[in-house]
Each structure stands twice: as C-alpha cells, then as structure tokens.
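Note sheet for the following structure.
Every protein chain except one is present and positioned as in the full complex.
When the chains are written out, they are named A, B and C in that same order, and each has its own residue count from 1.
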Amino acid sequence: MNIVRYSLKTALKSIWQEKWINFLTILSISIAMSVIGIFAILIMNIDSAVQHWTRNFGVVVYLYDEITEEEKLKLKERFDSDEDISEVSFTSREDALQDVRRALGGNAVIMDDFNVNPLPSSFSLTLRGDLLKPDIVMEKAQIINAFKGVEDVQYGEKWLMALHEFSRALKTGALAVCAAIFIATTFITYNTIKIFFYRRKDEIETMKLLGTTRSYIRLPFLIEGFVIGFFGGLLSSGTIFALHSFLTSGAASFMPAIDSYLSVMPVAIYILIPAAGALMSVMGSLIAVGKIRY
Amino acid sequence: MNIVRYSLKTALKSIWQEKWINFLTILSISIAMSVIGIFAILIMNIDSAVQHWTRNFGVVVYLYDEITEEEKLKLKERFDSDEDISEVSFTSREDALQDVRRALGGNAVIMDDFNVNPLPSSFSLTLRGDLLKPDIVMEKAQIINAFKGVEDVQYGEKWLMALHEFSRALKTGALAVCAAIFIATTFITYNTIKIFFYRRKDEIETMKLLGTTRSYIRLPFLIEGFVIGFFGGLLSSGTIFALHSFLTSGAASFMPAIDSYLSVMPVAIYILIPAAGALMSVMGSLIAVGKIRY
Amino acid sequence: MIVLDEITKIYDKEPVFKNLSLRVDRGDMAFITGPSGAGKTTLLKLIYGAERPDKGEIIVGEWHVTKLKQKKIPLLRQEIGIVFQDFRLLPNKTVFDNVALALTAHKLSPAAIRETVNNVLRDIILLHRKNSYPLNLSGGEQQRVVIARAMVAKPKIILADEPTGNMDRENANTIMGLFKDINAKGTTVMIVTHNEELYQGTGHRVFHINNKIVEREFAG
Partner (left out) sequence: MIVLDEITKIYDKEPVFKNLSLRVDRGDMAFITGPSGAGKTTLLKLIYGAERPDKGEIIVGEWHVTKLKQKKIPLLRQEIGIVFQDFRLLPNKTVFDNVALALTAHKLSPAAIRETVNNVLRDIILLHRKNSYPLNLSGGEQQRVVIARAMVAKPKIILADEPTGNMDRENANTIMGLFKDINAKGTTVMIVTHNEELYQGTGHRVFHINNKIVEREFAG
C-alpha cells in the first residue's frame, strides 16, 4: 500500500482508538503552550506595564529659601523646555505648609509651634515613562542638582531600582520558564508516543518479521505526534484568546489599568503557538521512535 | 499470597514500570489541584481583597453655604461618634478652592472669573471596609442626607456596585471552575487506570482463568490510583506553598498590596489538597475497574 | 466427576454442539479427539465456566456450573488446572512467576510458594530455566511451563488442551507419565489431543467429537 495513505490511515485509527490518552496529552500540551503564550505576552508587555506603573513617577526639586523670583522662573523655563520632562508643577512654601497641615489633620496644631515656615518651595517633575531607567534618572537628577537655586533633588531611587530589578528578574524568569516548558512539551509527546509504541510493540514486532520497512513503521507515529501537538497548540491559542478577551473587555471595565498593560498582543501568536506545538511534538515523536532496529 | 501484601507489591511494581505515564498523570493532577487550591484561596480572600481595594472608599457630604458653625460642629460630632465611620475630615470652601486651583495648574486663572467662591464646604467620610456593600452604603447615605445642613451626599455608587457584582461573579466562577476541575481530576485518574487496566488485560484475563478472585485483581489498581492522587495532591501543595511564599515575601516587597490580599491562608489546605486528590483518584480508579466480570 | 448433559452451544447462530452428553468419573483419565474446529476447546471452556451453554446442564465435582454465580467461578477454577492450547504465558514474567501465578489466590507463604513451584519445575525438567522469560524458550519448553502451571496448585481436575502439540515423542512420553502419576493420586484428567499415540493402548475412555455430538466413545 502507498506509504502516505497507509501512515495516515494507521495514525488516524490510533488517534481514535487511544482517544483518551490523546485527549490527556493534548490537554497537557495546551496547558503548557498556554503558559508559554501567557509568559510570552508578559515578556512583551512588561516594559509597557512598568511604564504604566511609573507613569506618575516624580522627581522633586527642592529650592533654596533664598532663591530669587528670577532664578525660579529661569528654572521653570528650563524644565518646561526639557523634552525629557512631561510635567512640571510648582509648590510654594505656603502650599507645602497647607499640604502638611492637611496631612496632619487634627494634629496640625503642632505646626503652630514654628514661627517661621520651615518648608522649602519645590518643583515636582514628571519624567517621560520610557526614560525611567535607574541610571538615566540618576544622571538627570545630578544635572538638575547642579542648577542654580536648587538645594536638593529627591526621587524614589530605591523604589525605581527595585522595580527595574524586578522587571528584569521577571523577564529572565519568564524566559527560563518558557524554555523549560518547551522542553516539557517535547517530553510530553515523547511519553505518549512511546506509550503507543510499546502498546503496538507486538504488532510492530510482527510487521518487522513480515518485512515491513522502517518508514512504514515510523511515519504513523510521527503523524500522530504532529496531530497531537497541533491540536494542543490550537487549544492553547483558544485559551489565550479567551483569556485576552476576558482581560481586555470583561476585567478591564473594572480595572482600566489592565488595558494599558496589554498593549502588545501580536496576532501572529495564534499561528505561532500551534506551529510550535506541532514542531515540538514531532520532535518528541522522532525521539520516541528513533531506534527501530531489525 | 496475602492479598494486601500481593496488592501492594503489584501496585508498586506497576507504578515503577509505568513511571512516565504515572508521572504525567501526577503532573496533570497536581496542576488541576493547584488551580483548585489557588481558586479556593482566591474565594477565601476575595472579601479581604475587596475591602483592601475600597479601603479609601469615601462618602463626600456637601454642606449648604448657609450652614451655621454650630450645625457644622454637630455634624462633625455625629460623624465622629458613628462607629461605621472610620475617618472624618473637613474641607472648607477655601480649601476646596485651593484644591481646584492646584488641580487646574496653569489654567487656574479661569477661577479668577468668579467673584464669589462657588464651591461648597464638605465632610469626607471613610466607611469601615466591611460595610462596603452597595445597599448598606446607600442606606447610610440616605440617613446622612436627611441631616440638617447637608445639601448632598455623593459616593461612587456605580463603582461600588460594579465592584460588588464583580466580586460575586468571581466567587461563583471560581466555585464552578473548582467543581469542574474536581470532576476532571477523577477523570484523569480514571483514564490512566483504565489504560493500565487495558495494558494488563492479558494478565488479568489469564489470572481470571487461573481462579484469581476479584479483589486480587482490583485492589492493586485502587492502591495505584490512591498513590497517584496522593502524590498529585502533594505536588500541588508544594506548588501552592511556593507560590504563596513567593507572593507574600518576594513579590510583596514590590507590591505591598499583595500582602493584605492574601490575609487568609489556612494551613489545613496543605493536608486537604493531597487528601482530596487521593480521594478523587481512588474514585476514578474504582470507576475504571468497576466492571470486572468472569 | 465431570458431567455434560444434553449441551447445546451456539456461536454466531451456528451451533457447535447439539444435545451433546458426556461423563467422566472422579479420578478417571479421559481423552477427547475430533477434527479441527469440532469444538474440543469449547468443551473445556464450558467445563471451567469461560463459556456458558445455551442449553443443558454441567456438573463439575460439587459445582453446578450452569447455575453458578459469576462471583463463585474463581472458586470453581481454583479446583481445576488448565493447559491452554494457546499457552497464555505472560511474556513479561519469568517462568517461575508464570507458574507462581496459579498460586496467587491460594493462601501460601512466599517460602511455600517457592518450594512448590520449584518442585513442579523439577518434574517437567525446566528448573534450570526458571528465571528465563517465555519468549526465550523453545515451543516445547513453553508448553511444559504451561503444564507445570496447571499442576502446581494440586487441583482436583486437570484439563489439558493439546498438551504435547509442540513436543517430540520423548518429551510427550515424559509429560504423559506426569499425567498418569497425578491421575494415580486421584486427580481427574481430561486430555484433548489429535495424537492417537497418546491414548492408544492405554485403555482409557476416548470421546471422539464430530458433527456437534460425541460421535464415538471407545477404550483407547
């Protein structure tokens, strides 16, 4: 019989006969691939998420009490014209006092002990999100610190650094997990095909004795592996799509932030994932049936 | 041979011989049970999370411009002594104006068009978190609205309602998913034990012909199902523990909010999950070997 | 005592037996012959409860096989040793374990099992191969293992289906000697065979099955 015809027939028959274990395998693969997909989206979106979280990240520039109105204006001009700074707001010494009083609430009376206002005036600057790398911010802060009339520049260095570290760790971790799961996917198919192989051992043994060639014996398994991987991938595409839809439409109405976290979501992923699943799976099958000897 | 001895021996041998498919099954079960665990924790913690999110949920009580100082004090007293209200703060008309000006920033000049201050004075009230059910808040608002000197009471009704709906939907959904996964766990073991059963079909057939009784044939499978389920559960306990540790220690340093989301986490879950896994699994095995006929 | 009374057995609408009757007394040795497909194996299956007759009654020892509940069948089989025509050896168990399988349901200590199995393997002259796997044995050797397994539990009845089909004359004589010994100790023995040499001159009952009945019954 024609080998392709024969292999297809045999593979489809086996897929049907062993439908439960195939289903289990497809499920396992789809879970694995879904996790890969979610992590891939995570990696792709992590920068935008970080930018989103740090949208309001501010640098506070404290001014000397002795600063002249002219110097103050000059600073404001400078900040306004700086492309890296997206927002500038000025807090006078009186405003600062009000803020403190409000913060203190009922305890504001202690402020009355001061006969002069101890608070400095300040500029609050908001940096462009994409510049929020710890070293860039530090450099900027140093430059501003050198400006005339500036007493001190404060920014959440520790927080920024930690966030940066965290996002980098997250990316590395996600990549590692993806790699591990990729290997696991190959392994899952390997297992299943190996099981089928053992289960058909008698048949294969007899076929070998009857003079059947290697390709007739191997091809059906490779086709089966391909189908398993492909459907596993397809199912995970569906899962990711459902999840994405839920997050961007359902959940986003409660947490608008989610929408901006999920900015990047290439459609290609829906094709890449089944393809990758099939590829991994065929590789697993290849390893499983690798050593047919006569 | 003694039936217990024989069954244990046979089960352990089979577990070892079929280690890969067993591993796959344990993995599947542990994933399923982990999801159950995570959802269970989610359900248990959803209320505390909602309370956390709405911690700063405020009711704003706007006052008539004509309100007397006496009436104002009386209101403040009333709010302060109300057990349902955790925080009270007063914003005078002037403060309100300042706030608006600050919010407007550079555009604050438009405020100069008004020759009188159009803004009312107000009390901002923070309600106790556990009272933030939409109907309770609405009732409260109506009572306050009837107080003398109160012009209007505003609170995020829509937002509060939506959040409440959302948390209820989440709970229902999580419960449904848990139930589905419980059934799936039984099914996974059922599949695997059925596969083993079919694989040992020749042996069982021969044993039946040699006069071996039902219990000798069935018990090994039940033990195997038990072991699979137990280890699946154990693995998921480990996963949940790792996840919990990561979230409460690792991630919480970046997002302190997580800590308060995960307030409830009973230790019993680490015992309940393997136990449930084993139970489901034995049930699956029982169904799988149910119909041994002679 | 084995009694088949007016048995009718139908496979796929085609009767294999039609009112077949047959009787073997306790402690006797009897032979069944007949052409291929006559129903000799089916007859044995009826006796050990693997097939149910469509009509008639079967009595084996104290058991009314035709009225026996499914749950009781293992008990019936524990009293019967069977030499299967197709061997039914488990390829992934050693010779020793294959034979020991017949003792699973018997309440014996591991040590007792070891001794019993070794003894019967010695009888069939295969003790030296006890750790081999069936597929590494010759056809005749495998058949001897099957015979050992049928004998190991010291059953009241032995049913042997073509037990010497894969053996040369010498080995066949050894095996027949074993059956005779066991029979002498009181075990009822029933042997299905095509080989006339096995029964000729023994004087034992021979049932020739053909055309759905016991066509001829004579002394060998």
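Worth a mention:
We adopt the following convention: a residue touches a chain if its C-beta (ideal position, glycine included) is under 8 Å from a C-beta of that chain, and two chains touch if they have at least 3 such contacts.
A quick note: this is a predicted structure, and the numbers were derived from the prediction, not measured.
For the omitted chain, the shown partners it touches in the full complex are A, C. Residues 11, 33-37, 39-41, 85-87, 136, 138-142, 161-162, 165-171, 194 of chain C touch the missing chain (whole complex, contact as defined above). Within the complete assembly, residues 1-2, 6, 202-203, 205-214, 216, 293-294 of chain A touch the chain that is not shown.
The working rule: only the chains that are shown with their structure count from here on.
Look past chain B and you find the other chains held together by touch in these sets: A | C.
Taking the mean of each chain's C-alpha atoms, the chain whose centre lies closest to the overall C-alpha mean is B. Farthest chain from chain A, judged by C-alpha centroids: C.
Look at where the CA atoms of chain B average out and do the same for chain C: the two points lie 65 Å apart.
Chain centres here are Cα means. That of chain A falls 23 Å from that of chain B. Within chain B, no positions touching two or more other chains are listed.
For chain C, no residue reaches two or more other chains under the stated contact definition.
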